[in-house]
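Below is one structure, written out as structure tokens; the observations come after it.
Note that this complex is displayed minus one protein chain, with the remaining chains in position.
And now, chain A:
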Amino acid sequence: MPGSPLSRFAVPQDIAAAIEPVSPEAQIALLERRLARAEAARAAAEHLLEQKSRVLAAANNELTARQDSLSTSLERRTRQLLDAQRVAGFGTMLWDIKRQQLELSPQVQVMIGLEPGSSVKTYRTLVRRLLHEDRRRMLDWMHGELLARLDREHCTRYDGQPCQGSPGPCEEAMREYRIEVRCPGGDGINEGEGVRSLCVMAQFQVDSQCKPAMIFVTVQDITRQVRADNEAAALRTRELQRLEDLERLNEALLVAREQADLANDAKSRFLAMMSHDIRTPLNGVIGMLDLFDESTLTAEQRRTLALVRSSGDQLRVLLNDIIDLARAEAGKLALNPGPTNLVEVLTDGTDFWRHLAHEKSLSLDIVLAADTPTWVEADSVRLRQLIDNMLSNAIKYTSEGGVMVKTRVLPNGWLRTEVIDTGIGIPAHRRAELFIEFNQLNLLGSEPGGAGLGLAICQRIIEVMGGRIGVDDAAHGSCFWFEIPVTRIPVPKRVANPAVRSFAGSGGRAPRVLVAEDLATNRIVVEGCLRKLGCEVRVVADGQQALDAVVSGEPFDLVLMDMAMPVMDGPEATRRIRALPGAMADLPIVALTAFTRPEELEPMMAAGANDSVAKPIVIDDLYRAMSRALAIPAANGIAH
């Protein structure tokens, strides 16, 4: 043990004698002075302590006020946080691993259907609030992933090495654990209904040794998001189903279209054959009529002949209409534009209709505006077909009054032609039906007649021309009109004497024509027509005979070659003639056939025919085709 820390000192004796009190009075005086000092020190100490107490009290008050302020602020922020959690459908939980304590925010309790403030001591209480089918999954997640972390001796740092309690961020500590579960009671909007979906995310909070101390858990209400996802998935499924339906429908439509195409082809083939088979005998009938020398007939015979001829013409027109329609439907209705005398088409071309109108005591007036061009580039045949169809209808459906054809040029340069009648008129709501094939309106007061093809064909022709067609009300009937683009051209060089229609007066000898035709009737008709045109004629019955005749060296100027013939058909005979040596190979050949569709004529043209003439033979058409093939200007046509 150390000794006493006090070292006593002595003072020199003389000094001690002077200082140390000896007398009682001196000793008392010393004691009084010491006492006075002690008293003064005590008073000073008390004063100082009082001062310090005041300072401490003031400090205490200040600290209390600050604590109150901080408490209020903390309370407000806590309330804001809880409000934010409630609005966001978001809650938090904290699991203190060491103390085994679970702390829930009120929103979590609301979300799982507990009263806010309810006592929840273990996570098993929470698991029991989930849907039955989600409880096992939740427990597996907690035990398999979350709590398994607690059993590990160390965690893993970012570099993959054991962390071993080193300070700094730790992959295990940063890792988030996530699961989605459902609980009954509320869909996020209507409490107490449906199922609530929750997203639970957990993260460990570790101590300085990187050992888990807490598990921080967030719980997010994702009911709306899940519902939206489900609805989107259902929508996608429906859309896919719809798409599949559409694809199936499309396939069915493709099959149907294929079948329709096949049917259409079959119809076209049927029409072609039918028209050929009708044309051939019709050619005989009409052609024979043309061979009658009317000067030798009585008046009664002439009238009968005229009726037969008229019926034949109607039959021919109907046949042509059917063929045109078939062409239009196949997209093969083509134009053959050329210099056309518009005035002639509208005036001379309507003579026949004027004659018909007069028979019904109707007037037929042609009104051409002053700016109507005389010559235009157009398909004169189709143009005449348009006007003929309209005039035919107008006269047919008009019983009194008259018909007027008016033509003028529009500001855009197009030609507008109107056929105005004083007939029964067409109700506005039925006008569209006018242009449907084989359709007749059967209006009160009308006299049904014809095949109902005229206007439908007109519309197809107008479509090909790039124009418009329609019908409007007229003052006392209907106004049918069409507008087409036309190109004004200068007056072409014309040959004189347009009335002459014969090769006889064309300067040289009469053309010598070889006719190859298997049907006897047709042979007679063709021969008659050719003789009318001033030709010398030799007739054979098939292609082989025609070839033999040419090879024999007989000097023919032209061959009229039927297509379908026994022994050797027209195309083959044509090909062989073109293969002959010398000038024989250049012999002009004109196809003579009831096949009129371009694809039907194709074999003949490919074999080397110069031109074609359709049956039933129209003598003018024959004359023009022959003129072109012989390079002789047609007497009533245009110089080539």
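The rule is short, and it goes like this: contacts are C-beta pairs under 8 Å (C-beta built on N, C-alpha and C of every residue); 3 or more make two chains touch, one makes a residue touch a chain; residues count from 1.
Definition applied: contacts and distances are computed from a predicted model.
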Quiz prompt | The complex's invisible chain, by UniProt name, from "Guanylate cyclase", "ABC-2 type transport system ATP-binding protein", "Thiolase family protein" or "Nitrite reductase (NAD(P)H) small subunit" | solution = "Guanylate cyclase"
Exercise. Decide which residue listed in A:E20, A:D348 or A:D620 touches the omitted chain of the complex.
Key: A:E20
Quiz item: Which of A:A45, A:A148, A:M273 or A:A432 sits in contact with the chain that's absent?
Solution: A:A45
Exercise. Name, in rising order, the residues on chain A that touch the hidden chain in the full complex.
Key: 1-3, 5-12, 15-16, 19-21, 30, 33-34, 37, 40-42, 44-45, 48-49, 52
